[in-house]
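The complex appears here without one of its protein chains, the remainder shown in place.
For reference, chains read A and B in written order, and residue numbers begin at 1 within each chain.
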Amino acid sequence: MNLPNPTPETVISLQDVDKYFGDFQALKKINLSVAKGERIVICGPSGSGKSTLIRCINRLEQHNSGKIIVDGNELTDQVKDIDAVRREVGMVFQNFNLFPHLTIVNNLMLAPRLVRNTSTEEARKQAMELLERVRIPEQANKYPSQLSGGQQQRVAIARALCMNPAIMLFDEPTSALDPEMINEVLEVMTDLAKEGMTMICVTHEMGFARSVADTVVFMDAGEIVERNTPEEFFNHPQQQRTQNFLKQILSH
Amino acid sequence: MESLVGWWDDFFWGSVVVVQVFLVSLVLMVLFGLLGSAAKLSGNKVLHTIANGYTVVFRGTPEILVLLLFYFGSAITLTAIAQFFDPTIKFIDIPPFWAGSIAIGLVVGSYATETFRGAFLGVDPGQIEAARALGISNFKTFIYIRIPAMWRLALPSFGNHMLSLIKDTALISVIGLQETMFVAEQATGTTGEPFVMYLTVGAIYLAFSSIITLTVIGFEKYGNKHLEVGK
Partner (left out) sequence: MNFDFALIMTSIPQLLEGIGLTFQLWFLSAILGLLLAIALMLMRISGKWFLYVPAMVYIYIFRGTPILVQIFIIYYGLPQVEFIRESFMWSILREPFGCGILALTLNTGAYVSEILRGGVLGVPKGLGEAAAALGISKVQRFIYITAPLAIRLSLPAYSNDVISLMKSTALVSTITLLDMMGIARIIVSETYAPYEIFISLMIIYLILTWTTQKIFALLERRMNRHTIQ
């Protein structure tokens, strides 16, 4: 597959990030930097902190210590304009989280209209273009509940793209899907990768990781255990924990 | 507050009447609710229609209207019957205590009908099938599987029905029951302090509501023990 190479410019950097839920430490001294155009796949057993990690990047969760810098802005309590940072970071959720009371096209138009004051016609035009891109323009005037899971997730990707984000976060985008719908979503994500989008994907789709990722990160118990290129990661895992994990998920 | 001195006794006995009405109407409410829900679930068309009429009428009209209709209506009927046997009788009525208890029992029972019906239908059919598959008899399934699941489902609404009952007891003063509202009215007559008197009634009812609420919370905690997350 022809994928553009990442640039040397760093867009996200996490330094010694800790995150607690009450007494439970969800993230332990996380260090990670993401280059512009880099595609990172994060995997690991459930409860390992993968989702928490990416939710910290757009501050849906607040980290307790350490530094997170996104696109030159450090995320702190003082960041008044967290919404401005969030506009630069698109996010796709496991459960799609489409707004059920809005039609598909209105789901896509809402943020540009509210946040960017884009005119209705402009927003609609852009929304339709994005729906073409995720290959479901014909569903524009339906409500989310009328679409299949795979279609809803593609709409969710289009909705995130509406704000022209520099970075896309994917939080297990295919985990809630029936098996036959996983591919249509992965195809859209692969398209994005080809266009040079900076992506962080929490996923268990190892085929996707192999073919699309620049870097695979393995997390366990709130720590980054191992990070490597896909070839090295899958063929020569260094850590015992990584080997066990791979054995488990690849044996099925 | 000194105006309350000398009225504590009366408020106390008024509260006792409130509790008595509450207990009687609670029994009636459960009875009417069970009968109503059984009729709705029976599959018998006539019973279903009667139960439907019952819930529509009693949920759709003001409680005070039901109460007055019941009290004055029964009085007219009883007097007519009595006069048939003894023309010298002028007026007979059902004591306000019973007229009131039955009226609010009927009203809240119509709400309980829906609660019980919902709880019966809300039990996961898989549980019943599982019990049957294990060879447990219908009767034992009902006692050990359905009832325990049902009361847990019904409890939150049932708690609300009990709160409705206790608050509706205040209405019965309108037909002359000597409960706390009636006491306050009398006390106002002699002391000229309606504010203090009715606030006292409010405080008494708030105490009763709190006791009911806490009791229901206690039962809910007990009933939901199995849902606690293991640590």
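By definition in this document, a contact is a pair of C-beta atoms (placed from the backbone, for glycine too) under 8 Å apart; a residue touches a chain by one contact, two chains touch by 3 or more.
No experiment lies behind these values; they were computed from the predicted model shown.
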Using the definition of touch stated at the top, determine which of B:44, B:210 or B:224 touches the missing chain. B:210
For the full complex, which residue in B:76, B:130, B:147 or B:217 touches the chain that was left out? B:76
Given A:44, A:90, A:173 or A:222, the one touching the chain that is not displayed: A:90
Missing-chain contact among B:43, B:60, B:87 or B:125 belongs to B:60
Touch rule applied to subunit A and the missing chain gives residues 58, 60, 83-87, 89-91, 93, 95, 97-103, 110-111, 114-115, 143-146, 156, 159-160, 162-163, 169
Logged for subunit B, residues touching the omitted partner chain are 56-57, 59-65, 68-69, 72-73, 75-77, 80, 163, 167-171, 173-174, 181, 184, 188, 193-199, 201-202, 205-206, 209-210, 213
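As a convention for this text, only the chains that are shown with their structure count from here on.
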Find the geometric centre of each of subunit A and subunit B from their Cα atoms only, then give the gap between the two centres in Å, rounded to an integer. 55
